[in-house]
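Complex shown without one protein chain; remaining protein chains in place.
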Amino acid sequence: MRSFHVATGQRNQMIEITDEVRRCVAESGVEDGIVTVFAAHTTAAITINENADPDVVRDLNVHLSRLSPEKGDYRHAEGNSDSHLKSTLVGASETVLLNRGRLILGTWQGIYFCEFDGPRQRTIHVKVIGQ
Amino acid sequence: MRSFHVATGQRNQMIEITDEVRRCVAESGVEDGIVTVFAAHTTAAITINENADPDVVRDLNVHLSRLSPEKGDYRHAEGNSDSHLKSTLVGASETVLLNRGRLILGTWQGIYFCEFDGPRQRTIHVKVIGQ
Partner (left out) sequence: MRSFHVATGQRNQMIEITDEVRRCVAESGVEDGIVTVFAAHTTAAITINENADPDVVRDLNVHLSRLSPEKGDYRHAEGNSDSHLKSTLVGASETVLLNRGRLILGTWQGIYFCEFDGPRQRTIHVKVIGQ
């Protein structure tokens, strides 16, 4: 298992981690299999989406906050129930295919760490499973 | 493959299954790899979220039902289209990393079975894949 950290700077922020995941895959020496990327936090998530136009990430964050607003009928006293809901909607992990040493991603796909309750120091774990 | 059952008592209910998953992992004898937890139902799901304050789970259920209300412009005659939508939003499975015999979960992370159309008897399957 390999792990790395990201330091987030805003309450809601998507940070591309494709290069970090590729580095973990290269270090593993595995050429064919799958790669699971896991966020070890209940107010964060991993997703795959477009890494070309930064407005896509802006729109994702604005509209996730429309679906899960910061203020609402919440009982959890820490004031971050919206962050927990986003985490469950987006999901704690993504699994990506590995073929002949390359991550199989579409032309515009990047792997993102999603911060929903920052700024914080966060940990991401990566496991590469050979075929 | 290992399987176990949960009996749910409400229409919407999240039941922590981390201990059951740990038992499946221990029985498998695998020390390093990944663990996929799968809900074999179209009106249920698996998620990972906080297992410390029960208000988090309460808030998740209330706000999932705000996003996917029981009544609406639905055609499916069984009256559980909201449950099917929640299942697709949350997802039928979670994959967790396994390192040196331990599930790699963050401090507050627990694995939950999500019932969206209970009460029912439900089946969860677990597969442990070695590295």
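For reference, chains read A and B in written order, and residue numbers begin at 1 within each chain.
Heads up, the rule we're going with is that a residue touches a chain if its C-beta (ideal position, glycine included) is under 8 Å from a C-beta of that chain, and two chains touch if they have at least 3 such contacts.
A quick note: this is a predicted structure, and the numbers were derived from the prediction, not measured.
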Sole contact to the chain not displayed, among B:Gln13, B:Asn51, B:Ser68 or B:Gln109: B:Ser68
Which residue of B:Val6, B:Val21 or B:Leu85 touches the chain not shown here: B:Leu85
In subunit B, positions touching the absent partner: 1, 36, 38-42, 67-68, 72-78, 81, 84-85, 87-89, 91-93, 95, 123, 125, 127-130
Interface with the unshown chain - residue positions in subunit A: 32-34, 47-50, 53, 55-56, 58-60, 62-64, 67, 89-91, 94-99, 104-106, 108-109, 129, 131
